[in-house]
Every structure is written in C-alpha cells, then in structure tokens.
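Complex shown without one protein chain; remaining protein chains in place.
Chain IDs A, B and C follow the sequence of writing; residue 1 opens each chain.
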Amino acid sequence: MNTTRLEAFSDGVIAIIITIMVLELKVPRGADLAALKPLIPPFLGYVLSFLYVGIYWNNHHHLLHAATKVTGAILWANLNLLFWLSMFPVVTGWVGEHHGASVPTALYVVVLLLAALAYWALQRTIIAAQGPGSLLRRAVGVDIKGRISPALYALGVLLAFRTPALSQGLYLLVALLWLVPDRRIEQVLADEP
Amino acid sequence: MNTTRLEAFSDGVIAIIITIMVLELKVPRGADLAALKPLIPPFLGYVLSFLYVGIYWNNHHHLLHAATKVTGAILWANLNLLFWLSMFPVVTGWVGEHHGASVPTALYVVVLLLAALAYWALQRTIIAAQGPGSLLRRAVGVDIKGRISPALYALGVLLAFRTPALSQGLYLLVALLWLVPDRRIEQVLADEP
Amino acid sequence: MNTTRLEAFSDGVIAIIITIMVLELKVPRGADLAALKPLIPPFLGYVLSFLYVGIYWNNHHHLLHAATKVTGAILWANLNLLFWLSMFPVVTGWVGEHHGASVPTALYVVVLLLAALAYWALQRTIIAAQGPGSLLRRAVGVDIKGRISPALYALGVLLAFRTPALSQGLYLLVALLWLVPDRRIEQVLADEP
Partner (left out) sequence: MNTTRLEAFSDGVIAIIITIMVLELKVPRGADLAALKPLIPPFLGYVLSFLYVGIYWNNHHHLLHAATKVTGAILWANLNLLFWLSMFPVVTGWVGEHHGASVPTALYVVVLLLAALAYWALQRTIIAAQGPGSLLRRAVGVDIKGRISPALYALGVLLAFRTPALSQGLYLLVALLWLVPDRRIEQVLADEP
C-alpha cells in the first residue's frame, strides 16, 4: 500500500473540516451593518481555525511525503489526527459564541493540544515503521517546535481559567510558530539521492 | 475501467460521512463545564461511529486493492455499501440523543448489520468477477470474522430490546474484532509474483 | 488539459451531493418505533435520489472516459450537469415532506428532466469536440434511452398534476431503465486498438 490513497482521504477530510467551520457563520438577521457585529467574534474564530487547519494540512503533507510505506499503525495514527482535527468546528463555534469565557477557551486549547499530540504520535509511528536510519528521524532532528508546542498549549489551558485573553494570545503565538512550513523534511529529502 | 476512480469516489463519500457525523455535535448552549455534559453521549457515539467508519475505510481499501477489474455489478455493490454507511450519521445522532433506549440502539445495530452484509456482498461480487482461482477468494479464506459479525449484530438487535447496554457492549466488541486491518488480503497479494 | 482533474472535481461534487441528501433525514424526535414513521417518506425519497445520483455518477464515468480532450465548452457543459444534480437534495427534501402532492412531484420531475437534458448536452459537446469520426458518437449510436427519457419526464410533469403516484411510478421506471450501466461506450472503447 502506498501513501497516495492515505493522502487523498486525509485531504478530503481536511477539506471538509475547513469548509464545515464556515457553516458556523450564520446568515445575519437584519440587512444593515449592525447585523454584522455579532458575526465578528465567530469570524475571527473561523480565521484562526482556518489558519490552524491550513498549517496542519501543510505539515501533514510534508510528513506523509516522508513516509515510504503505510502500515496499519500509521493508518490509525492518521485517523486519530483527523479525529481531533474534526473537533475544530464545534470548539471554534463555541469559542466564537462565548469569546473571553474560560471553559470554551480551555476546551479549544485542549483540542489544539490533543491534535498536536496526535500529530507527534503520527510522526513517531512513521519513524518507527522506517526502522533505524529513518529518513524522517534525521529530518525532524531535535524537533524544538514539536516539543515546545504541547508545553505552551498546556500552559494555555491553565491560563484560560485566569486570563482567557492571554490564553488566546498564546495559541495565536503557537500558530505563528508553525506558520513557516517545515522545511527540514523537504531539505533532507532533497539531499537524499 | 480501473479501480482508481471507484476508490476516489468512495473515499470522497466516506470522508464526507465521517465529517458529517461531527455536525450532530451541536455547539453547547452555556459557557461553563455543565454545558458540556449533554454533549458526552453524542460525543461517545461519534467516537464509536468514527471508529466504525475508519474500520470500513481501512478494509474497503484492502478489498478494492484486490479487485483487478471493475464491473457494473461491483459498482452497484459498492454504492450499496456506501448507502448503508451514509445511514451512520442519522442513527448515531439518534442513539446519541437517547442513549440506553431500545429502539435507537436496535436501529443502530440494524444499520451495522446491513453495512456488514453489504460489505460481504461486495466481497462476493469481486470474487465472482475474478472467476475461479480468484486471488481474493484465497485471501479471504474461511472468513471467520466475516461470518461471525452478522451473527453478533443479529444477536445485538434482540438484546437491544432487553438490555440495551449489553447490545452496545456487543457492537463495541465487534468493532474491536475488526480494528486489526485485514492482513490476509495484503499477504496473499504480497506472495503473488 | 486532460480529463483527470475534471473527473476528480465532478466526483467530489457528486460525492457531496449524495451525502448532503442524507442531512434531510433528521434525527427522530422520540425514542420509539412510532418516531420513525414520519421518516419513511423522506427515507424512500433518499433511496430514489441516491439511486439516481448513483446512475448519473456511473454513466458520467463512462462518458468522460470517452472524452479524449477537455475544452472550455465541455467544462461548462459539465458544470451545468453538476448544477442540476445539486438541485436533487432540496427537491428530494420537498417531495419527502409532501409525498403525493402535485407541485413538489412536478418540480422533482422538472429537475430530473433538466439533469437529463444537461447530460445529453454534455454528450453532444464531447462529440462535437471530437469532430467527425467521433468515437463517442459511434458508441452512443441511436441512443434510444437518451431520447425516450426526456419524453417520459415531460409526461411525468403533466401526470404530477393529475395522479402524482403515477408520475412517481414513471420516474422509478426511468431509473430502472438506466440502472444497467451504459455498456455501449465501454464496448466501442474496448474494440478500439
């Protein structure tokens, strides 16, 4: 089994997740500018989640590119990642309706955290399947971003109960950290003959 | 006609089914932890159905891999399977809203049963199209899991009217039975020169 | 430009249409068998529309297979077909809620008719793009089914205002007419060296 169908299926699910989030933006009630005002928080939430899902799609792309074969374990690790990404629309909708509230903010960060852990687990699974001398292991290296992100998310969960705004700032920061696509993988792959 | 487009279309439909189920998880009403409580049963229902659809996608993948040509009969057997999978979101939503109730539990198992029969019919159709000496027939062999599952589902329908919890435990068991991807097919294909 | 991306995009749209229709099946209100009763007409409507969309997907597959190149005209003829197929969910939902009523039945048949004409126009456009000696033209031949279907649909619109049940029987008949995939195209393609 090669990675093509796994990529195609993941693309399909991610494409639908990114588009389903837009359904949370309800058609405004009135026909004037004031009717748009309640849409601003959900809109900002949509922008942030779109960014996040875009980052995941982007890095997922590089990750699967580095996978040379697909095992049953990789398949389920991938489904696990897709599961947590599929939680984005509902938590985005909740934060959008109650911006600044502690519990929705905390739950949003928990989902971000679990998605990050699922991504990390998928990475581990691919490396394990490649055995010693894994191309991906060398490409990932020390993986500072991969280690620091879950720590920041965990901090974000705690902050959500004290100052939700700070927590939201924190996960915007992590998003910016990841915005740059993971060049390491591409580079090691390019060096390979 | 080769299997590529059939796979791509099935992937599309399954990707949408898996994501549509998440729409049943409505944005909570309040902004505190208590508001999350009514979401727990639908969430567990979503997890179980995600697992089931993931298992079907996984095995469907192996099955079509073994199909060497696509006939009209295979096409319709495949659409029949997709039809029953497309029933998952609505029955999952129903069980999620009335967990522990007999009729929703029974209907959920009936849909699982019909999907299992549709899968089995698709397998038969592919084997029939390959004629005697079918690769898939040898790969599938005695097919214990394929024979035992419908029987367990049928038992589950009956149990749903007596002790729904037991019925739900039963279909969790069948899910676990199938969680291991069908290595038989891959193995016979790998042995083939 | 080759047909691959056109096929992939059409597959995506059709996969979504077929799955969106299932959203019309709302989760029942109660938890007993009686709660399922109001779902029967929408369910039957869903089955019929699933069948229709499946038939279109099937024949569309054969049709694009016969297209050797993609022109701007083919692209728009294809989008026109997808547009009318995208009307299926809403008219299916309407007939499902008011089964036996004249206007919903008539509108359903009108959409079937326009989809059939769009399919026919797509076929014409592909033949025109292939110029004289078109493979598809020979494959299609006299095209009895293609000629008789619009006539039957037109009759169905009239019947909808007199005896809706007869009209519904008529479009079930046309569906059965088309259930057999279009072997003509495959055969001519197979004969070609």
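Methods note: a contact is a pair of C-beta atoms (placed from the backbone, for glycine too) under 8 Å apart; a residue touches a chain by one contact, two chains touch by 3 or more.
For clarity, every value in this text was computed on a predicted model and none was experimentally measured.
Only one of the listed residues, A:Val22, A:Ile40 or A:Ala151, touches the absent chain: A:Val22. From the options A:Pro38, A:Gly54 or A:Gly72, the residue with contact to the chain not on display is A:Gly54.
Check C:Ile17, C:Leu48 or C:Leu170 against the missing chain and you find that the one touching it is C:Ile17.
Against the chain not shown here, subunit A presents residues 7-8, 11-12, 14-16, 18-19, 22-23, 25-28, 31-33, 35-36, 47, 50, 54, 57-58, 61-62, 65, 179-181, 183, 186.
By the touch criterion stated above, the residues of subunit C touching the omitted chain are 1, 5, 8-9, 12-13, 15-17, 20, 23-24, 72, 75-76, 79, 82-83, 86-87, 89-90, 93-94, 97-98, 101-104, 107.
Simple rule for what comes next: only the chains that are shown with their structure count from here on.
To fit its Cα atoms onto subunit B, subunit A must turn through 90 degrees, a value rounded to the nearest 5. Distance between subunit A and subunit B, defined via averaged C-alpha coordinates, is recorded as 27 Å. For this pair, subunit A with subunit C, the centres built from the Cα atoms lie 38 Å apart. Within subunit B, the positions touching two or more other chains are listed as 8, 12, 15-16, 23.
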